[in-house]
Structure formats: structure tokens, C-alpha cells
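Just one protein chain is left out here, and the rest sit where they should.
Labels run A, B, C and D following the written order; every chain starts at residue 1.
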Amino acid sequence: MDIATIIGLILGFGLIFASIAMGGGGLSPFIDAPSMMIVFGGSISAALINFPLKNVLGSFSVVLNCFFQKIPEPKALIGEFKELAQLARKDGLLALEQKSDSIEDDFMKRGIESLIGGTPADELRETMETELGCIDERHSMGKKFVDAMGAAAPAFGMIGTLIGLVQMLQSLDDPSKIGGGMAVALLTTLYGAVVANVVCIPLAGKLEARAKEETVVREMIIAGVAAIGGGATPRAVEEQLATFMAPKSRADVGAEAA
Amino acid sequence: MDIATIIGLILGFGLIFASIAMGGGGLSPFIDAPSMMIVFGGSISAALINFPLKNVLGSFSVVLNCFFQKIPEPKALIGEFKELAQLARKDGLLALEQKSDSIEDDFMKRGIESLIGGTPADELRETMETELGCIDERHSMGKKFVDAMGAAAPAFGMIGTLIGLVQMLQSLDDPSKIGGGMAVALLTTLYGAVVANVVCIPLAGKLEARAKEETVVREMIIAGVAAIGGGATPRAVEEQLATFMAPKSRADVGAEAA
Amino acid sequence: MDIATIIGLILGFGLIFASIAMGGGGLSPFIDAPSMMIVFGGSISAALINFPLKNVLGSFSVVLNCFFQKIPEPKALIGEFKELAQLARKDGLLALEQKSDSIEDDFMKRGIESLIGGTPADELRETMETELGCIDERHSMGKKFVDAMGAAAPAFGMIGTLIGLVQMLQSLDDPSKIGGGMAVALLTTLYGAVVANVVCIPLAGKLEARAKEETVVREMIIAGVAAIGGGATPRAVEEQLATFMAPKSRADVGAEAA
Amino acid sequence: MDIATIIGLILGFGLIFASIAMGGGGLSPFIDAPSMMIVFGGSISAALINFPLKNVLGSFSVVLNCFFQKIPEPKALIGEFKELAQLARKDGLLALEQKSDSIEDDFMKRGIESLIGGTPADELRETMETELGCIDERHSMGKKFVDAMGAAAPAFGMIGTLIGLVQMLQSLDDPSKIGGGMAVALLTTLYGAVVANVVCIPLAGKLEARAKEETVVREMIIAGVAAIGGGATPRAVEEQLATFMAPKSRADVGAEAA
Partner (left out) sequence: MDIATIIGLILGFGLIFASIAMGGGGLSPFIDAPSMMIVFGGSISAALINFPLKNVLGSFSVVLNCFFQKIPEPKALIGEFKELAQLARKDGLLALEQKSDSIEDDFMKRGIESLIGGTPADELRETMETELGCIDERHSMGKKFVDAMGAAAPAFGMIGTLIGLVQMLQSLDDPSKIGGGMAVALLTTLYGAVVANVVCIPLAGKLEARAKEETVVREMIIAGVAAIGGGATPRAVEEQLATFMAPKSRADVGAEAA
């Protein structure tokens, strides 16, 4: 679970509500169901036109996965692979079966189980890399979706404001209604700006960062599974996986190992 | 027929009309023939200046094709090719004639018929790839056209609003007309924003997604026709075509085959 | 002469004038000499600062050429080359002299005349390709120029509007003049938007499309001249040139040939 | 310490305060705590959503490092390496130990110490290049962060202004409050524009320039350490390092050396 995103969202919306509260007049002038409907519903309708139905549904799961799916820690991963390599060298690949149930990450578990099942290391690496390609594509699809929502929300905000302005201008007879009418008209622009700038645009950035992180970990897993399948020593496995890490963190692993 | 596009368009326009209805004052202040004329006509005139006449006409058919043309399902396609491969191995290529009439997709049908007619597999693959290149170019032309319309509509919306504002400002003597004049002036901006953000921009995204999908299916067909022409076994045909699919869907095909 | 551009320009400006006429108040509030001066003159002055003098002059001729220069039809071109190839095979390259006067396209004519004059096919191809490179560069220069004008016009429109607003705001004493002052101030923005969106941006698109079309035809001519110089048969010339065309049009040529 | 940045920041903010002072009315109308809160806090919250927590913290140190970390002067560096090369050729690599304490730059010091410690030149070069890759990535991360802040600040400025406008418009009953309300509403837009245009956008440019400069110096150090490790003569070291400098500065080094 990504803690910075939670803090950021709470902080962002908290500041907006605090700013509304400090201005006086309470929260009620800022809540308008039809305005919300046109901005949120409109963005969703644009997404439905923009993407095939299965991508729309898939993108929601990518976004959720991105926050709730646990990506294994690189350091812990190296330790786990060292243990597996030791076991495999001592008692053969079949001995990995007793450990495979305790592997938390599904991608790694399936890889190890294929090894036990007798899939040659080369073939397995290729299959896993193809799957990684699909994971990457799903991630970039998710980012594209959030980007499109971040562009659609302000556009529907503007459409809502234009509708509100036309309605207000048509009934200028009662000057006391001008202010209220304009205030309501501006709400959709405000909603669109909040959806885009507090949620979608930063979220797209986080999705990209998480996807990059996950790709590195997945590549470590592929390298680790292939190394064990090729009969590498625990030391060789460690060294190979450490090349995926930044020098600083690598030094930490070395220090712990020493 | 792409169902998400229909839902999205109905939802998008539905929300806009609902939002207008809820604001009171009815739909009539939002309908203005000259405003529509300048936004829609203007966008079309910009398209005529921007693209050669044949591309303008071709783009409309690309957009329509994209929604009404049926792209074969990858899974069904694999099944169909397996059957054809079986038949071809048992009774020779000429035996495919009895099946070729029942092939729905025109591109595939022509490929199989060329095989029956004796075109060598290599030459046929080349011809089909050239045709696929032309299909791709037509698709990207269609997307470019919709993108250009999506940029022209808000521009003509602004031109219409400026014309309306100048007219309103010239006759400020009667203050009661200011509101109505501005309301009408803003209508073109509203039309332009709706055309661009509810129709053109999301449609361009869908065109791109559909083109990508079609290209994969067309490449599967080319690979399948070439494999049958080369005398591959049904099993080999299936395996070769399955590489075009994502691992998950591939597993489904395998499961069904088992 | 590109008919779509003419229709588009007439339609675009026609719609704008119709929209002005329908609004009442006539055309006169929309005509203001100083406003035109600052938008049109300003865009030209920006072009003079932006491009070397010879490019400014050259760009005008590129734009005009693009509409008035006749590009040979690919199909007619193939026929013409077949005839020339027949003649050259029967009576030698010198016999082409009698035909060379009737070649309309200057680029092709010069190529054939060089062949007659004894330039080897290889050397001629190289010279013609260098010249094509220069034609391409001139075209892309022309597009760049029109793009720059399309960016400068709205900018000078805004400068003019700001000047008008400052002048109007300085003399707020007489409220009856506010409307007229603002109306005049907005005219430059309107002119800038029209120049950019009705003329420059779509024109840049057409220039690109025409340049692409001309390049294909010029490459066909180079291939044809080289093939005749190399003593190819009429049939070989036809086949070679047909590869430059889309399969559909190619089928038409074949059908006609049959 | 980069002097131009300091001068630029003082000049930029000085001009803004001077402009406020000259306008009369004092500084107080321009200071509004909630407005600052929403712009600064909002930008930080967007950064937290956009980047993983460790990158947010890392980016601050990159920005600070960039201004306070001393990058060695190329010319001084060449002199230092010449001395070290002389010493190493005369008394062996171990003799460098007496000099290594006086090396100010940490990256160079660690390189020389590894040499003394017996790391082969080839291996050391590789390690140092990997580290340089990480430094480059950190720099580009820092630039990306500042760019994101420069995009978020005006967005939150607009959100703040919309909130203020809605509040003001809701209470139009008292016309005397309109001006003050709008003035406060505009403050967030002003803060956002200042943060983006006076701080973030130019700072991102400087970060890029500094990163480029540091990379060249780090590459010089790597080349220098490798050359000494390979037993190059002082003259060879000087010539090799000089190729990293522009011809003009290179001439200066030559002149000094002569």
C-alpha cells in the first residue's frame, strides 16, 4: 500500500476543505449534484467512447492493484532466492516444492512451480518475459486511461460552466440571481480542476513510478528463477540479482551478507 | 458494433441534456441554428482545406467502418484456421473451396481463395502484408481527420463567440438585451467544446484502439493463411496463431482445446 | 488546382459572413482598417524576423505552386512511360526526342531530355534525387512558414485587443463608448482567430498532403526515367511504377491494361 | 554555490515587491495565509501523490546539493591529476595515499583510494560509471520533481481562485465586498504564477545545466583515475582530460602549461 498517495490525497482534499471552511459560508455552496454528475459522469462517458469496454474495466483494476498489490522488496527477494538456490543445489529442483507454498508473490510462485514441473529454464524465461510484456502493457494502458480522465474532467467542467452561464444570462431580469447562478456555473470548472490536478495527473505519475518499480522486481524474479533452473550457486544468484539494484542499496545487501 | 462507444455517446449527451433540463428554462435557449452552422460547417470547411477531397470522403467511411465492420474474434479465428488446416492436410488445398464460402471476413476469404487458386504462400503473404499496410494507412488517416475536426470545432466555437460578442457590444443601448446576446454568443463555444470533447477526442482514441485490434487480427489471418499454404499441421497452426494473443487468453484457448 | 481548398475557403468565409449577416447590424462593425493592419502586418513582420528574406519570398511561391501547379496523375504517368519505353526499345533513346516536347511535367521532361543527351541512367537518377531532396526541403520550408503565420496571427490579435482595451479603459468617463470600444478591441482577436483557423492551420495540412503526393509522383518519374535509360521493357516499366500505387488503384491499372 | 541563481531569485522577488510597493496600498493585501496554504500545501500534496515518498525526499536533497555542492573546476582537476600521475609514476600507486587526504571531491577521493587499495583500473572504471549512472538518474528525478511542482502550483492557484470566486459570488448582497473578495480570490493565482515562473520553471533549467556540467566533470575524474591506474604519464593524463573541455578553455590550459 503506497502511503505517500494516501497522505497526498488526504492533504490535498483537506487543504481544499479547510480553505472552503476558512472562507465562511460553509461547505453547502460547493456541493451541487448536477454539477458533479456532468463532470464525473461526463469523464466516464468520454472514457467509454475513448477505450474498448474491457480496457475501461481493466484500467480500474490496474489503478487499484497499483496501490493494494504488494510488490516484493528487492532485498527480501534476494534472500529468498538464495535460500531456494541452496535447497535446489543440495536436494535438487524437486525439493523446492516444500518452499513453494510459502512464496507470497504469485508471479514468482508460478515460476518456481514451473521449474519443479520440469519446464526447461530457457523456455520458462521466455514465457515469463512474455507475461512481463503483458503486465507492462496493462500498466501503460492504466496510465493512458488516467491521463485521458485527467484531460476529460476539465473539459466537462468547462462544458458545465458554459451551460450554467447560458442559463444565467438568459434570466438576467432578476439581478439578485446573477451571483448565485455564476457561482453554480463555476462549480463544474472547480470540480474538473480538482479531479484533474489533485487526482488524475499526480496519479498517472505514481502509476508510472510503480510500474517501473514492479518491472525491475519482475525482472529480478525472472533472472532468479532462470539462475536456479540453471543450477547456479546461492552466491552467483545473489550477485546476479544485486546488479538490478542501485549501488547504495547493493552495498547494504553486501553488508548484511557479510 | 462497438457497444461502449454507443453507451458513452448516449451517456455523455444524456448528461448534458439532463444538466440543461435541471437548470430550468428548457432546451430552447440552447438551440441556435446559426451557431450550429458556424461550428459544424466551419469544422467541415477547415477539413476541406486541410485534407485532399478523397481523404475527407475516405475518412467518413473509415470512422463508420470502425464501428460497423465486424472484426473476427481471435479465438474463433484460431478454430476456423485449425479446421481449414485439417481439411487441407487431408484432401489438399483444393478441398478448401467447399469451406471458403462460409468465411465471413473478406480479407481472410480472399487469402484462402488465392491459396486455392494456386498463389504460392510466400507471394501471397507479401501481397496481404502490402494490403495490411494500406489498411493501416487508411486508419491513421481517419484518426488524423478526427483529430483535426476536434481541433477545428473549438476554434470555430471561439470565432462564433467573438462575432456574437462584437454584435452585442455594438448595441449596448438596450441593457435588457445584453444577457441574451452573451448567452447566444457563448453557444458556439459550448457547441465547439461538446463536439471536441464528447465526440472527436474520445473517438480518435477509439479509432486508434480499434485499428490496433484489427491489425493484430489481420496479422493472425496472414500467418494462418501462410501456414496452411505451407502445409502446417492443425496443431502447428494453432500454436503459431496463439502467439498473437495475451497469455491469459492463450490459456483459455488451450483449456478449450484440451 | 485543388478544388477542396477552394470549396473549403469559400464555405468557411461564407459561413462567417452569413453568421454576421444573420446577427443583424450588418458587416460594417466587423471591418476596421487599423485592426486588420496590426494582425496582417504584424504577422508579416514576425515572418520577416523569423525567416531569412529569401525564404519569406520563396514560401509564397511554394504556397501558390501547391495550388496551381499540376501534379501528373499516377495512372496517366504509367501510360506515358509505357509508350516512351516502347519507343526507346524499338528505335533507341534518340527516338524519344519526338515525344519529349509533348511531356507536360517539367521535371519529367528534363529527365527524358538528359537521357536523350546521353547522361547515363545511374548518374541521372542521382541528379534527379538530389533535386527531389531540394523540392522536399522547399515544401517543408513552406509548411513551416504557414505554421509560423498561424501562430503569429492570434498573437498579434491579442496584442491588438490589449491595446484597444487599455485605450477604452483609459476613457471610461463616457459609458456609452464602452461597448463600441470593446467591440473594436475584440476585432483583432477575431481576425487573428480567422487567419489562423480558417486559413493557416488547415492550409499547412494541405501543403503537407500535397507535398507527400508530389514526392510519390516525382519518385515514380525518377524510377521511370531510370528504367527507360536501363532499357527496360514497357511491361517491366509498368510493373515497377505500379508498386508506388495503393493496391486498389493498382488493380484499376491492371484492369485497364487487360 | 551558484551565484546567478541567488541574484536571479533576489532580483525576481525584489521586482515583484517593488512593483507592489509602487502600486500603493502596501504589502498587506498581498499576504493571505489560507491562499498560501492551498498553493504551497496543494503542490506538496500533488507531489506526494505523484512520486514515491523516497523520491520526494530525495528530490529536495538533489535541489539543495545542486546549489551547495561544489563541483571541481575542470582546469584545477587536470592539474591535480597531473600531480597524482607524476607521483604514481615515480613512487607507485601506494604513494598516492599521502595525497588522497587532500582531495576535496568525494567521488574522486573514493576512486583514488580504490586504486591504492588495489582495485584493477578496468573494474574501477566500471564501478565508477555505474555510480555516475545513478547520479544522473537522481538528477533527472530532481528535475522531474521541480517540473511537476511548476505544473501543480498554477493548477492549485486556479483551484483556490475558483473557491474564492464561488464564495464571493454567493454573497453578492453587499457590493462593497465584491472587490475585496475578488482580490483575495486572485491571490492564489498570483502565488501559483510566482511559484511556477519565478522559482520552479527556471530552477528546472538550472538543474539541467548543473547536471550536465557535473556529468562532464565526473567523466573527467573517471578518465583520470583510469589513466593513473593504467600507469599513464602526466602529459598523457593532461591530454586525455583536455578532450573533455571546449577548444577555447583547452587553449588556456595549454597556455598555462607552456
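Criterion: contacts are C-beta pairs under 8 Å (C-beta built on N, C-alpha and C of every residue); 3 or more make two chains touch, one makes a residue touch a chain.
This is a predicted model, so every value here is computed, not measured.
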item: Missing chain: touched chains present in the view; value: C, D
item: Residue among D:M36, D:I116, D:M141 or D:A193 that touches the chain left out of view; value: D:A193
item: Selected from C:A46, C:I71, C:A95 or C:I116 as touching the chain missing from the view; value: C:A46
item: Hidden-chain contact residue, picked from the options C:I116, C:L165 or C:A236; value: C:L165
item: Positions on chain D contacted by the hidden chain, ascending; value: 2-5, 7-9, 11-12, 15-16, 18-20, 22-25, 29-30, 176, 178-180, 182-183, 186-187, 189-190, 193-194, 196-199, 201-203, 205-206, 209-210, 213, 246-248
item: Hidden partner interface residues of chain C, rising order; value: 34-35, 37-38, 41-42, 44-53, 55-56, 127, 130-131, 134, 148, 151-152, 155-156, 158-160, 162-173
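Simple rule for what comes next: only the chains that are shown with their structure count from here on.
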item: Intersection of contact partners for chain C and chain D; value: none
item: Topological distance between chain B and chain D, in contact steps; value: 2
item: Rotational angle, Cα trace of chain A fitted to chain C, multiple of 5°; value: 145
item: Homomeric contact chain A-chain B: same or different residue positions, threshold half; value: different
item: Chain A and chain D: spacing of chain centres that average the CA atoms, whole Å; value: 29
item: Touching two or more other chains - residues of chain A; value: none
item: Every chain pair in contact, whichever chains are involved; value: A-B, A-D, B-C
